[in-house]
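Note that this complex is displayed minus one protein chain, with the remaining chains in position.
As written, the chains take the letters A, B and C, and residue 1 is the first residue of each chain.
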Amino acid sequence: MSPLKLTGFTLTRRRSAEMAVILVLLALLLVAPTFFARISVLFFILNWIVLAESFNMFAGLTGYVNFGHVVFYGVGGYVSALLMVNAHASPYVAVIAGGLASSLLALGISLPTTRLRGAYFAIATLSINEAFFVTFDSWDAVGSAPGLSLPISYYQPVVEYYVMVVVAIACVLSMYAISKSKFGIALQAIRQQEVTANSIGINAAYYKSLALVFSGFFAGLAGALAIWQITFIDPPSAFNVTITVTSISMAMLGGLGTVIGPVIGGALLYELTDLLGLSYPFIHLIILGVIIVGVVLVIPDGILGASRRVLTKVRGRR
Amino acid sequence: MLLAELVVLGLAYGLLFGVLALGLTLIWGVMKVVNIAHGDFVIVGAYSSYWLFVLAGVHPILSILFTAPFGFGLGIIVYLGLVRRVVHAPELMSLFLTFGISTLISSLLLYIYSPNQRAISVTFPSINGLGVVLPGNVAIAAAYAVVVATLLRIFLTKTYWGKAIRAVTEDSSSALLMGINPEAVSMLAFGIGVAIASSVGSVVMLLQAVYPTGGSEFTLLAFVIVVLGGLGSPFGALLGGIVIGVVDNVASLYLPAAATPAIGFIILVIVLIVRPSGIMGAKGR
Amino acid sequence: MNRNTYKSHTSNSEMLAFGESKARRAISRTAGIGIVVLLLIVALGGAYYYTTTLGSATTSSSSGQTTTTTTTTTPYTGPTKITIGMTMPLSGSLASDGVMSLDGLKMWAASVNASGGIYVKSLNHRLPVQLIYYDDTSTASVVATDYQQLVAQGVNFLVAPYSSGLTLAAAPIAETNHLLLISHGGASDSIWSKGYKYVVGVLSPGSQYAIPVLQMLENQNSSTPLKVAFFFGNDAFSISVKTGALAFINSTSGKFSVVYNQLYDESATSYTAQLSQIQAASPDVVIGGAHFADGETIVKNIQSLGLHFKMVSLLVAPDDPHFLSDLGSLANNVAAPSQWESNLDFTHFSPYYGNITGAQFLSQFQSSFNMPPNYEAAEAYNTGLVLQRAISDSGSLNSTIVRNQLSSENIWTFYGNFQIGPTGIQSGHTMVVMQWQNGAKQTVWPRAVATSPFVYPAP
Partner (left out) sequence: MGDLLRLTQVAKRFSGLEVLKDISFEVAEGEVLGLIGPNGAGKTTLFNIISGILKPNSGRVVFASKDITGLPTHRVSRLGIARTFQIPQPFAEMTVLENVRATLLFSNPRPEGKLPRDAKEICEMVGLGGRLEQPAGSLSAPEKKRLEVARALASSPRLLLLDEFAAGLTLSESSWASEMIKSLSKDYGVTIVWTEHVMKILMRSVERVLVLQSGEVIASGTPAEVVKNELVLKAYFGGKPA
């Protein structure tokens, strides 16, 4: 029996219940703007989910820590902003162009860096991000340090929200499809033992590049959508290492390498920081630090892993 | 002449950068933990020196006698309480934990000491020689760096624990066979790493203003240097520091000043493409 | 034990579900858990917003109903307070400025409420003010969500976050919701070139910053063109200052010659290389700067290199009281353009508004917050005063009415003149020049308000 058959779908009672919940959730997302005033919170929850999931798409599957993930977000944002500001492009065109530009960049970055291992890869990607930051900061054609600001006519929060919903769904579905495909199995093999993966006929360099291209595409879309919503972009907000680290935290909190983990981690951590920032403007970062340290010490395998462990234990006792 | 002056200045800064990176590379070498909180320990040291100076009039250079052992103790506490749990975990786990520690330290400093920048005015006379002027504070920083590097070298080559650290760095499994207690070595390395960071903080106080969340810049600098030199290699860290120091200063002669920070990163990426494990890195890591 | 936990973490066997029903069940379960968690978040979030936004609306309407049915005299059914919403960078790179600004506003609110609030004619009621503030962590995306939160909470007016970039992120939300947004710490001229109607500034825009310094130098009777080195930091604010300065120099025909013009990286550990290059260009004066730390480092570097210029004028840093405590005698003779100094007295101008002088502001702030204020605190306090004036003059809490009222205001406060141009940009307020002299801050320009003559050239 071929492993690819395993993606076959059988409708069980549990699965239909699951589908029902997903549909309800999607319906909620679709009607949210009618009753939810702070639509940008939902927008940014989805934006972070896409960032965390796209990080996961490469790092979670291949095991390589892309510490420069935000460079895709920044370049996607800048490309779309430049198109909207200078060419008065349609925002849809600009967003897609942002995603494509970032996937092209991902391809370019992957060629020299996928030879690097472990921490070397992490820091090389970090350096590439910093080089972009500094370059954009002193490059007049892209607005240099003062940044770019969109004409107010582009500001359409509800439209932006629905585009964000579509992109987020596409991102999670892509991750699902990748992880269930031959491509995903190759990435799993690479993560666990790259030399062996090569020696059984997996072209590791090719698959890693491809994964980074997908990751870059979605992070670029996230960046382009974020600038559409915020209407302002400058180098510190576009190439901020904190965004990378937050994406990593979200993916890890939910469960790295899983499909749904970054969704849970992204929503939870964003909402947590948002609520803490609103309620405790002076100490929310201290609380966040305690939570992160606590997560590592108490549930190092993320929420998904931890709940799986608890369930196994409960089942064992029964 | 200006070029010579900048090279000397770059060397002096480079030595300090190199020592900053030594702390990071020591920790990486022994336990393969990337310590994102490294720069925050620098800030902790800097604030300690600041308050010692403001409240008790202790000269920042003298306060190293406090910040170094304080950093050592802090490092051991952090190691035993937190880092120990992730030493055997995947790289990302330790990255995540030290990010949490970094957030915690910087936000606590922010809460306690307010976001204001702090600086102190202690100046040493400039050194003139062969037509080259070196600011006195930078010369003192370089001298400190040379002392720390020398002490560390003596420690690593002459003492049992120093040799143990080197043995674990080179091959932890055979070090285990030789009867070295890896737990104790890790604790020691983390303590020394934080002690170095914290004492660098005292010296930084002589050179610039600090603020609670400024640690990430030092972390980033140390990262770049460590990888440039080759992870786990103390000599590589010093070399990487000097390269970055000199390039940073000299580049501003030929490039728009605002663009110079990019040079260090670009050099790093090029070095990694040519030598995937850094200048002094082991082959095939 | 730890090893095992990590093993189970990394064991993503469901990813490679090679047809095993066990693995599939595991996915179902985890997906199920995930969805429950998500739902919980949505529910909790919904509950939170209900209580904070819709909740407040329902309580006020229900209290209105009960009062109308039970009392005979005409009861007051309108709002019970004036709510002013804002985010401030309380953490992140702009935290020190954000905290200072917030403190200024808090001090204003406290003084208004101590005097019984603001009289709103249309309601025939005196209402206290309430500040609603969140930490935007110096991040534009947080500004975007938190201003929507403020709008949803139904605040009456908005105050902008500190800095031009964050103000630009808040502006479209204010504009589309027709809420007044007063900027006290966004100096970039570009804020007022976007066609926003509801964005009003109380401070002189960046393009005006360096002009009094140049005017002052122009007055120093030099026959040959004065050689100027421009050495500004690379950020939106400093660049707009430089642009304004260059435009002014071009308009003075031959009084100045720019011999050096470079931006610097504000996070650099030393500026020795560029300062040596500046020295090589032998300028009379150096005009530049950006923020606090870089300003201090530049002064230290100038000293350690043994350089001497007739004048050094930097942005922001010299104006901060810490400049003296950090640098001691090195601070002497360093000048800075300033939005405000506590020793300025505008009380003889009229109409003078606010019952507070610069000196009183200084001492009250000092006793409230246990540190001396800088001009950011004064700007923020002044924001409150201006808003207070426009509310009482218009007698309304409607942002559109108050915004229109602001267009016709021409008042003086302890901070100086307030008058805005058609775009909302500040046009009445003028900058002054301060200089450290023998360990004391002196205002040296314009002559009319100077507390001490300008020390030039520096000894």
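Rule of thumb we're sticking to: a residue touches a chain if its C-beta (ideal position, glycine included) is under 8 Å from a C-beta of that chain, and two chains touch if they have at least 3 such contacts.
These numbers were taken from a predicted model, which means no experiment stands behind them.
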Practice problem: From the listed residues A:Ser16, A:Asn86 or A:Gln193, report the one that touches the chain absent from this view. | Solution: A:Gln193
Practice problem: Using the definition of touch stated at the top, determine which of A:Leu46, A:Val70, A:Val95 or A:Ile202 touches the missing chain. | Solution: A:Ile202
Practice problem: Give the residue, chosen from A:His88, A:Lys182 or A:Lys313, that touches the chain omitted from the document. | Solution: A:Lys182
Quiz item: For chain A, which residues reach the chain that was dropped from this view?
Solution: 2-4, 182, 185-186, 188-189, 192-193, 195-205
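Heads up, the rule we're going with is that only the chains that are shown with their structure count from here on.
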Quiz prompt | Inter-chain centre distance, chain A versus chain C - centres from mean C-alpha coordinates, in Å | solution = 32
Self-check item: Centroid spacing, where centroids are CA-atom means, of chain B and chain C in whole angstrom
Solution: 35
Quiz item: Which chain C residues reach two or more other chains?
Solution: 2, 6, 10, 90-91, 93, 234, 263, 265
Quiz item: Out of chain B, which residues touch more than one other chain, so two or more?
Solution: 85, 89-90, 93, 107, 110, 256, 258, 261
Self-check item: chain C-facing residues of chain A, complex
Solution: 1, 3, 5-7, 12, 14-15, 17-18, 21-22, 25, 28, 36-41, 43-44, 47, 61, 134, 137-138, 144-147, 149, 151-152, 155, 157, 179-180, 184-185, 188, 226, 229-234, 236-237, 240, 254-258, 260-261, 263-264, 267-268, 271, 274-275, 277-278, 281-282, 284-285, 300-305, 307-309, 311
Exercise. Note which residues of chain A are touching chain B in the complex, please.
Key: 59, 63, 65, 112-113, 115-120, 122-124, 126-128, 130-131, 134-135, 137-138, 145, 241, 245, 248-249, 252, 256, 282-283, 285-286, 288-293, 295-297, 300
Quiz item: Which bits of chain B are touching chain C when the two form their complex?
Solution: 2, 5-6, 9, 13, 85, 88-90, 93, 107, 110, 114-121, 123, 126, 133, 135-138, 207-209, 211-213, 217, 248-250, 252-253, 256-258, 260-261
